[in-house]
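A selection of the complex's chains, in situ.
Which chain is which? They are A, B and C, in the order written, and residues in each are numbered from 1.
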Amino acid sequence: MINVTIWNEFLHEKQHEEVTRVYPDGIHNALKQGLANEQFNIRTATLDEPEHGLTEEVLNNTDVLIWWGHMGHDQVEDEIVERVHARVMAGMGLIVLHSAHFSKIFKKLMGTGCDLKWREANEKERIWVVNPAHQIAEGLPEYITLDHEEMYGEHFDIPAPDELIFVSWFPGGEVFRSGCTFTRGQGKIFYFRPGHETFPTYYNEHILKVISNSIFWAKPTKTATPVRGNHQPLEQL
Amino acid sequence: MINVTIWNEFLHEKQHEEVTRVYPDGIHNALKQGLANEQFNIRTATLDEPEHGLTEEVLNNTDVLIWWGHMGHDQVEDEIVERVHARVMAGMGLIVLHSAHFSKIFKKLMGTGCDLKWREANEKERIWVVNPAHQIAEGLPEYITLDHEEMYGEHFDIPAPDELIFVSWFPGGEVFRSGCTFTRGQGKIFYFRPGHETFPTYYNEHILKVISNSIFWAKPTKTATPVRGNHQPLEQL
Amino acid sequence: MINVTIWNEFLHEKQHEEVTRVYPDGIHNALKQGLANEQFNIRTATLDEPEHGLTEEVLNNTDVLIWWGHMGHDQVEDEIVERVHARVMAGMGLIVLHSAHFSKIFKKLMGTGCDLKWREANEKERIWVVNPAHQIAEGLPEYITLDHEEMYGEHFDIPAPDELIFVSWFPGGEVFRSGCTFTRGQGKIFYFRPGHETFPTYYNEHILKVISNSIFWAKPTKTATPVRGNHQPLEQL
């Protein structure tokens, strides 16, 4: 059983009618339902809850954290960001969705600006699998088509990903590295591009399959925690 | 259930008494016993069998192939090497052990000479985990100690691995990238250094744990086989 | 001074009128002229010359070899392929252009099938820089536009490149990893996608800039040749 916590700022859905229509219970609950699986134990957390719903207890019992944020990035307390960061260092998986490229936690983990080109024009997106051997591509066709998405374009200001799994095509002439893995500390991180709040992307079976695959991929590896600091020789010097 | 085929040239064990003492039924059977697991369906194959035991039928029913070879590299038929290569391209996992760094199949997959420094001096090896987040490091201590091994030293003439998981230390002053992953076609490849035929390395619980982990990691990803060749546009030009 | 050898099969230019019109003296001579630079000492070689123009002497005096081939891949002698391979292992740089993705030397170095999707439809290509820090991107705009090119689409069956520098967009809905670096032995390899024989791609100033940059990047590193084989301990055991 993998303990999954889906965090969503849950602001657009309460403020913008066109978003409410698509995700009446919030993106987090749409994902919770879409990802339901007997191997996942899923809970949700949102910005407005005490400690944004990410208490020490919740995080200590989270194997994989999914993060969706956009207009509320700045409202996330630095203390909570540090707490999430510490848990990633200790092995918790982190799945960063769409506009969370600009979240405090992602920028802190990447060490770069994480900016990109964007356009809200209700365009088609084709997401090509460029690493068909990867566990996160399990069960997918050669490409996923989303008829309605926001465009994100290069240059995406991230470190070179450890693994590049997806590249997106947009009709306006742009491309984007839309599925990227990173390791930080003992934690595994997956950035996945699609999911603008005004489109029903998180009901798409292929998109849900990718996120589901990434949960299995990102779950903690139970290895000895590295000892650091002053170290006695293992061999007779 | 993962279908595992353990291939061993099975020559040293029949010709050299000191090897027979360590692996009376061959390295392949020691591994078969050590890796036994209700999630693995394991068979073995050896050089002297017809088609080296790697018929089309066997390979088509193999998810992960383990390969140990040394003095018999040249006796492996090119046709069988091509067959194994084709299966890796199609998604079969391949785990390359110790002296199989010089096997035809590994050299073909790497595109390089795959040579290294070596010394048979019954030395200690310390295998350090340098990527504790990786699935292949699951359940390990910070390092594995083998009291008796052959030394392999850098420069190891391989492409830069996709992921470096282990680095070995030897008392003679050498280091070695001893756990490396690669992707080729739709197949995942793991090279793992230890396992000289005169030492009981493949009875070591940590070594068995690494190989077992790597089987789970290397199992095929069931994704759409990429279509290649002349391609009609997906969009109206 | 960097010794550059431009190898071209030089068949299309002599057989197909539409190619002759674009490259009357052959792609190799167009490149030789376009890359002329006081830091390069450039010669050319072609398929029809004895030993395809790639004698031991020529290769031993080549720092960087550029390779363009297409319809004549199978006519390249295996012995010459082995010779080029040995020189790459020893440090010679190799720049593989366009349809040379299917050359014997590239497939041997990659260890994979190197196939892809393609379409000869005289389409626009946009080549995006996804690694603006890389030396090979020096002096470029954010993207290069080629109004007339052949399409190549993913999945491109290569190992994960060490560095991904360019990603191409095509109007038919495809993307392609069009600028990739690899290291094999002591040699550096750069694959660069554009350059269909019927289009004037190799007169484009940005394309020439990329190739020129890649020559500086791929030139040999003069480091100690690794010693391999039986090795005495450096430390007292």
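Basically, a residue touches a chain if its C-beta (ideal position, glycine included) is under 8 Å from a C-beta of that chain, and two chains touch if they have at least 3 such contacts.
As the structure is a computational prediction, the values presented were derived from the model and not from experiment.
Participant: Assuming 3 chains are placed, give the number of copies in the entire complex as this structure defines it.
Facilitator: Taking the 3 displayed chains as part of the assembly, the whole thing totals 4 copies.
By definition in this document, only the chains that are shown with their structure count from here on.
Participant: What chains do chain A and chain B have as common neighbours?
Facilitator: C
Participant: Could you tell me between which two chains the number of C-beta pairs in contact is largest?
Facilitator: B-C
Participant: Determine whether chain B and chain C, two copies of the same sequence, contact each other through the same residue numbers or different ones, counting it as same when over half of the numbers at the interface appear on both sides.
Facilitator: same
Participant: Taking each chain's centre as the mean of its CA atoms, how far is chain B from chain C in angstrom?
Facilitator: Computed value for the inter-centroid distance: 32 Å.
Participant: Approximately how many whole Å separate the CA-defined centres of chain A and chain C?
Facilitator: One centre to the other, that is 37 Å.
Participant: For chain C, write out the residues touching at least two other chains, lowest number first.
Facilitator: 153-155, 160, 173-174
Participant: For chain B, which residues are in contact with chain C within the complex?
Facilitator: 89, 108-113, 115-119, 121, 123, 151, 153-155, 157, 159-160, 162, 171-174, 182-185, 226-235, 237
Participant: Per the contact definition, I'd like the list of chain B residues that touch chain A in the complex.
Facilitator: 91, 126, 129, 131-135, 137-142, 162-163, 171, 183, 185-188, 221-227, 234-235
Participant: Using the touch definition up top, name the residues of chain A that touch chain C in the complex.
Facilitator: Answer in residue numbers: 126, 128-132, 142, 153-156, 160, 163-164, 167-169, 173-175, 177.
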